[in-house]
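Heads up, one of the protein chains got dropped from this complex, but the rest are sitting where they should.
Chain nomenclature is as follows: A, B and C, assigned in order of appearance, with residue numbering initiated at 1 for each chain independently.
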Amino acid sequence: MLKTNICGVEFRNPLMLAAGIMGSNASSMNWILKSGAGGVVSKSFSLNSHPGYVNPTTVAVEGGIINAIGLSNPGVANFKEELEKIERKNSVVIASIYGATPDEFSSLVCEVQELVDMIELNISCPHAMDGYGASIGQDCNLSHTIVSAAKDASDVPIIAKLTPNVTDITEIAKTCEDAGADCLSLINTLGPGMKINIDVARPVLSNKFGGMSGRSIKPIAISNVYSVYESVDIPLIGVGGIYNWEDVVEFIYAGARAVQIGTAIMDEGVEVFDHINEGLERFMTEKGFSSIDDMVGLAHREL
Amino acid sequence: MLKTNICGVEFRNPLMLAAGIMGSNASSMNWILKSGAGGVVSKSFSLNSHPGYVNPTTVAVEGGIINAIGLSNPGVANFKEELEKIERKNSVVIASIYGATPDEFSSLVCEVQELVDMIELNISCPHAMDGYGASIGQDCNLSHTIVSAAKDASDVPIIAKLTPNVTDITEIAKTCEDAGADCLSLINTLGPGMKINIDVARPVLSNKFGGMSGRSIKPIAISNVYSVYESVDIPLIGVGGIYNWEDVVEFIYAGARAVQIGTAIMDEGVEVFDHINEGLERFMTEKGFSSIDDMVGLAHREL
Amino acid sequence: MINEPKIVEITDIIDETPTIKTFKFDWNMKSLGKPNPGEFVMIWNFKNEKPMSIAQINDNELAITVKNIGEFTSQLHDLKIGNQIGVRGSYGNGFNNSFEGKKILAIGGGVGMAPINAIVSDLIKKGNKIDVVAAAVTKNELLYATSLEELGANVHHCTDDGSFGFKGFATDCTRNLLQDSTYDYAFVCGPEIMMKGIFDILEEAGISAQYSLERYMKCAIGICGQCCVDSEGWRICVEGPVFENDKINKITEFGKYRRDASGVKY
Partner (left out) sequence: MINEPKIVEITDIIDETPTIKTFKFDWNMKSLGKPNPGEFVMIWNFKNEKPMSIAQINDNELAITVKNIGEFTSQLHDLKIGNQIGVRGSYGNGFNNSFEGKKILAIGGGVGMAPINAIVSDLIKKGNKIDVVAAAVTKNELLYATSLEELGANVHHCTDDGSFGFKGFATDCTRNLLQDSTYDYAFVCGPEIMMKGIFDILEEAGISAQYSLERYMKCAIGICGQCCVDSEGWRICVEGPVFENDKINKITEFGKYRRDASGVKY
């Protein structure tokens, strides 16, 4: 009943781990899969290892956190060891990759595509170094070039992950679709935001700015999914502030075929996946839905 | 001690009412001034009357609300009657105006400038009709034209109110400064966001989309004030999620010379102004600050 | 109090008069909050959302009583049992319901009887002796009169056309009553022109009272400023809808003018 299908990839339920949350080791991703997620997205990784920003890299704000971890990762060679250890049976494994040039993206695709079911392009991290992350996803030309390069190199479906921090997200969405993206996930963290400690009059994060995640970004994520659903024909994955099954239904009604969950794990533990699956199934039974498909985009009906 | 000065206009304290909150009548604005605000910004008004959107026009979300009131107002002729009745002694009165063309803005400026101390240009409402609000403030050329027109017509300082819903707010900020804005206020509501009611599978707001305000947008507002402070030389007014004196200090440290308060009134009542003034004065005394001036932009120090 | 609409099903519809219907729906007092008499809710019929007084506060159930006067209220009148509506609230500063063993006068005109019904039902249980002036244009528009009588209120019917009870306006009926009796306190709701008349009468008689006002509403949570009244700027949705007589004195627009959705006075 909870099954969903994205670009021909079967998910046993619509819940995935979002990129960058407990996604650096095969061990933690296997734990998330055992906890009820239908799929996992890895931490974003690059060709070479990267230590990320100096701490503090996270700080709590109203309704969530802001983070500037800075895309730390051990590099693709090390990361492949982790990907190989993920239990792929009945689960969908998605690698999130990042880089600055089309070549970096296509090399990464070639390196890992055998080990995963789909590849997500992080062109949306709002606190990445210049030339990476949102510097790509905030520019239509760059987005087009990168997505095309990744798509050309890939045998598995390509997901472009979008940043909400643009004047018009539908423009970027359409560009990514044109460039060959098979699917879009949205949103990456919002802002960036900043928290200043007033006792010492300085930004808490060493990077000063960090992306917002958690409950408070949900209305923005919903709004973006809703808008993008009306502008493209490829499937959408909703991300941002999902804590319970009600939130998942809201995203599906807005137009998502599946969702990713990140910050909720901090507050609710890995149990959040099982809890949501239970609640979702109960809701669908009560309302008489027999598949996720029946629910996708319902909030767009003219009544 | 709480005095602040913006473009030569003296404020007895750095707190103002934000546009659109209890700002449609002289009566309610006088009440806000009696409650401790150093200034008030009126509801945004236009040449002709406008009923705004059909209800629901507001809905609660995590950490705030989303609204699409739709810039309802009785038109400038009626609004002037209200402006005339505001008690201006010791208080700063700011008219917020909106329109779609340079002519509309300059006519509005001419109509009201005698009655107010400053004029704020709403080029940032994220749920305005096409051609209004953020459709201007999301475009550098339009922003430049509108701000120039208003500035040319005005004898009082012009504040351009910025939207956070752009790829790069510093670009728009610099454009407004170039066009002659004397001051910038930021941020208008975020997003827009959306709330879908899952029992009936539809967006709650009649306009579907609405701007987010309240506690949850503060990190974005702080981050924008911080960035814009480093890009322009004109004074800044901070807005977005201010509930207590700590929030005000955070905005001042980020670079604001004054702040505006909106949604907090819903949760804390009009008493919020007096409470903040008291707390702020206590903090300044404890820390040994003798003026707001001493605190502006402190979080930018390299240490 | 909830600030996003809760979807409820209409469980019962009562045709009160040719123009007025009462709608009942379940309301979990524990999770959604228990309203006081005089408070109101925002009703969303998925086309528009408007304020309605709470007319009955029952056991995990609320009722609103709606007069069909325009597009929205006529859409509500088209609803059937089992249909859904969205409800948020309850909102506002309700009636003072702390009286016990007092002699009380309650005056309701037309659908203004809705909140009067809520406060009278409550105060009767608290051992107050209550005279109700139930006013309407004509006999078959009289609202809640019988049920309040059954509860133990002393109801003075009053119709403009004299088709039932006292012939004349609520003001005349009230003036009559005050010739023989006096009251510890009064509650008033009805058309503003009527309330203005009653206010003058009660002030002269030295009877403190609470009045429930109406103004155009958008947010109902005290933020948009749409419902603010001159000269104090009070919000009908927060400081009101119920005001004491000493505050009514400061609402200079009371009985004079109001503002439409744009804010234009009329």
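Definition applied: a residue touches a chain if its C-beta (ideal position, glycine included) is under 8 Å from a C-beta of that chain, and two chains touch if they have at least 3 such contacts.
Note that the structure is predicted; figures quoted are calculated from it, not measured.
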| item | value |
| --- | --- |
| Visible chains in contact with the missing one | A |
| Hidden partner chain, touching residue among A:2, A:22, A:142 or A:194 | A:22 |
| Omitted-chain contact residue, chosen from A:7, A:140 or A:266 | A:266 |
| Chain not shown, touching residues in chain A | 20-32, 43, 49-52, 54-61, 65, 67, 69, 72-75, 78-79, 195, 197, 199-200, 202, 204, 206, 262-263, 265-266 |
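Keep this in mind: only the chains that are shown with their structure count from here on.
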| item | value |
| --- | --- |
| Innermost chain, where centres are averages of C-alpha coordinates | B |
| Identity of the chain that, by mean CA position, is farthest from chain C | A |
| Rounded Å distance, chain A centre to chain C centre (Cα mean) | 51 |
| Centre distance in Å when chain A and chain B are each reduced to the mean of their C-alpha atoms | 33 |
| Multi-partner residues of chain C (each touching 2 or more other chains) | 46 |
| Where chain A touches two or more other chains, by residue | 303 |
